[in-house]
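Yeah, one chain of the complex is gone here, protein chain that is, but the others are all in their spots.
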Amino acid sequence: MIEMIIQSLPLAIFASVPLLLAVEGELVAERAGMINLGIEGMMLTAAMTAVFAAQISGSIIAGLFGGIAGALAVAAIFGFFSIRLKADQIVTGTAINLLALGLTGFVYREMQQSAIFVRSVPHVGAAAENAIAIVSWIVIPILLSLMLWMTAFGLRLRACGEYPRAVAASGPSVAMHRWAALVIEAVLVGAAGADLSLALSSGFAENMTSGRGFIALSIVIFGRWKTRGILLGTAVFGIAAALQYALQAMNQSLQFHLLLAIPYVVTLLILCGIAGKVRAPESLGRDA
Amino acid sequence: MMLTLAHISKTFGATRAIDDVSLDLDRGQVTGIVGENGAGKTTLMRIIAGEIAPDTGNVQLDGRAALVHQHFMLVSNFTVAENLALVDATDPSRLFRTHRTLERRAEAIIGRSGIDLRGVARRVDELSVGERSKLELIKAIASDPDILILDEPTSVLTPNESSELFRVIQRLAAAGTAVLFISHKLREVLEVAPRIVVMRAGRIVADTTSQGMSAEDLATAMVGEHQAIASIVGVQNDENRATAERRSPSAERRIHPLRCEHISGERLDDVTFDVPSGQVVAILGVAGNGQVELASMLRGLEAPRSGAVLLDGKPATRRQLLGSGAVGHIPEDRTRDGIVAQMSIAENIALTSRTPLRHARGFAQRLIELYSIRAQNASQPAGLLSGGNQQKVVLARELDRRPAVIVAAEPTRGLDIAATRFVHEQLRLAAAAGSGILLMTSDLDEAFALASVMYVIYRGHLSDPLTPRDAAMQVGPLMAGVA
Partner (left out) sequence: MRRLAVGIGAAALSLLLLALAGAAFGHSPRVLLEILVSGSIGSRFALEGTLLKSVPLLLTGLAVVIAFRAGVWNIGGEGQFIVGALAAYLTSRFGTTAALLAAAVAGALWASIASLLRVWRNAPEVLTTILLNFIAIHLLGYCVNGPLQEASGQYPQSDPVPQAAALPLLGGSSLHAGIVVALLVTLASWWLLYRTREGLRLRATGFNPSAAQYAGVDVNAQIARAMALSGAVAGLAGAIELLGVTHRLFERVAAGYGYAGIAVALLAQLHPIATIAAAAFFGALATGAGELQRSASISSSVATFGQAVVILVLILFGSMRAFAPGRDE
């Protein structure tokens, strides 16, 4: 078993990059007091817009920006409803998932009949893949930790997740900080979508995120809203997913369904505080 | 003049919170603002602080204002240092800062404020109430405001802490800061503020020096001449007790519908008391001394760590307290705990009554008339009623079924004089009809007006039972924890 885990590690590291980026984005948003259930839809939209941008330009970099743009558009909708209109975040997030699922399915089918689809999706090289893995597993976590825990901006951002009225009373705008968090989340989730459709697969498919956004939500809890915790959580989920392939290769695909359920059960247990006290941001999910 | 308000008005919905107010303020002046709840004090302060804009009128402020809210504006998951860093305007904006730098800066800020607060690495939820209010004050002073506004700063403080606060106020004033000080403790205001502004119904009705003023004069100004109340920290009389004794059954047959024996909890320490039927028993105390936990235990929302709540002499489980209907509750925070704003008056009343649901509306209609609740009809959402009428709905619901015990927590907070009188009258009637009433209040007048037995609660401890006459002498020191 140990051997299998070690063998599946490389796959786990690369295959869970989109998940990790999404988790990092969601960490920032939740620290600012927003629970973005629509992260699944955000990633799905980014995956599609990344493919379009890459196909039109023939460039991976353009694809990345295309993904980020798509995620930003979704973030704008989420922010408009949840920050501006102070609508419930859960309801808004649910609507955004349905919106993205429906819209990407519809638009993708329409675009398949258009000219840009003649062009092929550019390929991400091995060197680039390594760089992406290093950036998402090492560079971004360090940057996020510094930002959240060692800057004045990060302090205020976290205060927005704890007690927004205290921030408002001392001057800075809660809405501005939440928007900023949302933009950071969108950039990361946009990159996640782009990595999913350009690096992990070469093209878009309907509902291709297949629950990664929800898994990301789970991992943020698993990691108890801490950077180290979410890295560990992503590794656990990533290894479980990678083992699935190993088991399939050994013709034991039956077990992988049960295996896949295990991280969720573990997250459930973590939510119940089995492994110590969980301290979620106090105003998570509430309006300012 | 550093602050000039000219003809300020502000309306919220149908109520005119501020009605054509003009006011000037000088540097170094300490001004007390007094008035009944709902007189518009807090709204006016928020306008001065720039938190809300007036509908009409002009605010001219030469400098900046800092407002210390009545409710804490602290992030409880953050440390003291982090909370101070949130407002630290003088931060030399180095991009990255360690905890250690934040803590050093915090210590410097605290040092400059002249207020004693140690342990800046502690999280706010580990601080005592007094320490939290010190932290709020430090936050406000840290920004070097030209006007410091304090909204009921002493309601959660002990006398010692209060006098420490007053010393800070004097020092700031001497250094040129204008201080606005809202309080309902009139003696305190007289002691601290050379100038006193009295507000009533959104207007300034008096603006005088405190020289030669007495608490009674201020009270008269606050409530208006026709409704002058008897006294402020007045010694009511033992009449309550006499009448209570007249109508209560002889000692052997006396029933104790509610008794607490040695109950302890997170904020309660070995609390024992007794509520006989037909009497009002008051638990007096400054907010934050364990009253909320006690109320919640009596409602059956949490179990005491040790000790027992007895109903009719028998230990009651949480479920019995919650579901039996033997205890009527008038909760302290009526918008949060009293009514369901979105449901109709009839539905709110039906929540606890035993009347079949199909008669709920007719039943509610009767109570609306009986308790003279100002409502269009029983189907009106309870949230649309005024505060006083919402309280009447709760009162009607809880009193009408004649529970053996009524727990009333701050039943008149925020009500006008007429509504307060009505609530007091109803509680007296309920006692006369045989209910035992436990009144938890921070309002001395209320306790003296109703109770025949009083306890004082301080840091979770209950004093010995006092008669109103004894209480008149001892209540002050007891509430302050110095006796």
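Letters are used for the chains, namely A and B, taken in the order the chains are written, and counting of residues starts over at 1 for each.
The rule we apply is simple: contacts are C-beta pairs under 8 Å (C-beta built on N, C-alpha and C of every residue); 3 or more make two chains touch, one makes a residue touch a chain.
Quantities reported herein were computed from a predicted structural model and do not represent experimental measurements.
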Touch criterion as defined above, residue of B:6, B:59, B:343 or B:417 at the omitted chain: B:343
Touch criterion as defined above, residue of B:352, B:365, B:380 or B:467 at the omitted chain: B:352
On chain B, residues whose C-beta touches the chain left out of the figure: 299, 301, 319, 322-323, 325, 329, 331, 336-343, 347-348, 350-352, 357, 397
Residues in chain A touching the chain absent from view: 35, 37, 77, 81, 85, 87-88, 90-92, 94-110, 206, 211, 214-215, 217-218, 221, 253-254, 257-258, 260-261, 264-265, 267-268, 271-273, 280, 285-287
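As a working rule, only the chains that are shown with their structure count from here on.
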Of all residues in chain B, those that touch chain A in their complex: 51, 67, 69, 73-78, 82-83, 85-87, 91, 93, 95-98, 139
Chain B partner contacts - residues on chain A that touch it in the complex: 146, 150-152, 155-156, 158-159, 162-163, 165-167, 169-171, 279, 281-282
